[in-house]
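Can you read through this structure? Questions will come right after.
Missing here is one protein chain; the remaining ones are kept as they sit in the complex.
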Amino acid sequence: MTDPSTPLIAVEHVDKWFGSLHVLRDVNLDVRRGEVVVVVGPSGSGKSTLCRVINRIEPIDSGVIRVDGRPLPAEGRALARLRADVGMVFQQFNLFSHRSILDNVTLGPVKVRGIPREQARRRARELLARVGIADQADKMPAQLSGGQQQRAAIARALAMDPKVLLFDEPTSALDPEMINEVLDVMTTLAGDGMTMVVVTHEMGFARRAADRVVFMADGQLLEQAPPTDFFDHPRTDRARDFLSKVLTH
Amino acid sequence: MTTVDEERPAPPELAPARRVRPTPATALYDAFGPRGRRRVLVATVVSVAVLAGFAVFVLYRLDRYGHLQRARWSYVLSPEILRYLGEGMLNNLKASVIAGALALVLGLVLALGRLSGTRAIRVPAVAWIEFFRGFPLVLLILFPYLLFPVYLRAVDPLWYVVIGLTLYNSAVIAEVYRAGILSLDRGQQEAAYAVGLRHGQAMRLVILPQAIRRMVPLLLTQLIILFKDSTLGVAVTYPDALRRGETMGSFEPRVVFQAIIVTAVMFFLVGLVASRLVGVLERHWSRG
């Protein structure tokens, strides 16, 4: 199963509809171990949906998604176990608002992994230190700034020792001055070899941290290329058009 | 580590800061897989079976005691009896309209009193509101019924019902108004002062029209409750629909069951239609 040559995530011929809206059209995408894939594209192109189908927060209508060689289970404990291995960071942070930051980070390890509480707490404090908010551990989420909340959310995802982290526009809900503190954490993670799928509008981050940039439009995956190739020599008109709007020179 | 994002400032339509997708209601359930769908199917079948079983049981009971006999129902559903009950319903409506109008006015006065800066006005208003809100409505209808003959003279029971309903609802409605006024953001008030209005003018011209408009659905809902509560007139022999239903049963004991059920259904339909209308109005307004 852990044959290093199998892709960690394999999305094969995936289609998804929201009612009559065809949001994912025959999408194919492989993510290798340790790879950082950045997904870009215009609003409504299906980037979030792609991110969310990978741990079946949204179900798909046809096609196959494999994580570490195994097809996604449809439901139940098997699905929960798989989700434990796939971390997710949301645009709106979604920290559990009734629990302290520390408890947010320990909930998964204790309840899902069965790690003793004390051990989980030690680990949580380490992770909070790693994302730079060790001193916020005992506060409630609402007491933190957006950037701090998002870093706490990253620590919460990391606490599960996930095989891969999914980020859905992690900085889009942040005030401009807080964006970099989150991107810095993500860049460090990428440098440490974490496998990541990142939906973002931060082209600087894509250039700096991505191994591959994936361009989506209208539910289709139109281009995949290393960041320099994609930014300097986009092949499709849609991508050129998109880049001309996003990059202000 | 510092990052210099020379490329960042993106055009507005592509920089979706603070854009939140409207979230649908309960997120309790994961998308169902095959096993989940099977379970839902089983739950569906079981609940249909239970409901059908219950219906059969009720029908069996009704039949065994002769309550499905056509004659009994056609007697109660005859035009004369329906008119008799309908007029009772009109009595409910009469008491409700009078008490509702009085309570709306009195409630407004009380709300303004409670928000007044003058202690001598505020304290009695708060006392009135807290006292009558905390009271069982039946008692507020019984009080005048018992007091009037002793201290003044007996009047038509309608007025006991009206007095009780008014006292209680003036307090409840005052709190509805107050919540409406307080929910307006301070900006409105400050803007009103900024253009040179005094407290009274600001209230009358700026705050109240908005607060009342915003509170209309809640006020209407409270008026529907008031209408249902008018059945408590039974306590003071007011001839409302419920009392008439009951009386019918006493002069034709074979149809007590049908009379009460028909009365209940009448109330149900009136209440349902009224609250649906308020719902429609509310949605209409929150859109426009």
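Each chain carries a letter (A and B) given by its place in the written order, and its residues are counted from 1.
Criterion: contacts are C-beta pairs under 8 Å (C-beta built on N, C-alpha and C of every residue); 3 or more make two chains touch, one makes a residue touch a chain.
The rule is short, and it goes like this: contacts and distances are computed from a predicted model.
K.L.:
Would you kindly match the missing chain to its UniProt protein name, picking from "(2Fe-2S)-binding protein", "FAD-dependent oxidoreductase", "3-isopropylmalate dehydratase small subunit" or "Putative glutamine ABC transporter permease protein GlnM"?
P.N.:
Going by its UniProt entry, the chain not pictured is "Putative glutamine ABC transporter permease protein GlnM".
K.L.:
Which listed residue, B:L147, B:A191, B:L205 or B:V280, touches the chain dropped from view?
P.N.:
Answer from the full complex: B:L147 touches the omitted chain.
K.L.:
Please give every residue of chain A in contact with the chain that is not shown.
P.N.:
55, 57, 76-77, 80-88, 90, 92, 94-98, 107-108, 111-112, 140, 142, 153, 156-157, 160
K.L.:
Using the touch rule from the top, list residues of chain B that touch the missing partner.
P.N.:
23-30, 32, 40, 43-44, 46-48, 51, 61-62, 64-65, 67, 130-131, 133-139, 142-143, 146-147, 149-150, 228-229, 231-232, 234-235, 242, 245-246, 249, 256-257, 260-261, 263-264, 267-268, 270-272, 275
One rule holds in what follows: only the chains that are shown with their structure count from here on.
K.L.:
Averaging only over C-alpha atoms, locate the centres of chain A and chain B and give their separation in whole Å.
P.N.:
The computed centroid separation for chain A versus chain B comes out at 47 Å.
K.L.:
Show which residues of chain A lie in contact with chain B when the two form their complex.
P.N.:
Touch list, chain A to chain B: 42-43, 56, 58-59, 73-76, 79, 91-92, 169, 172-174, 176, 180, 183-184, 187-188, 201-205, 207-208, 245-248.
K.L.:
Which of the residues in chain B come into contact with chain A in the complex?
P.N.:
By the definition above, chain B touches chain A via 1-11, 13-20, 30-36.
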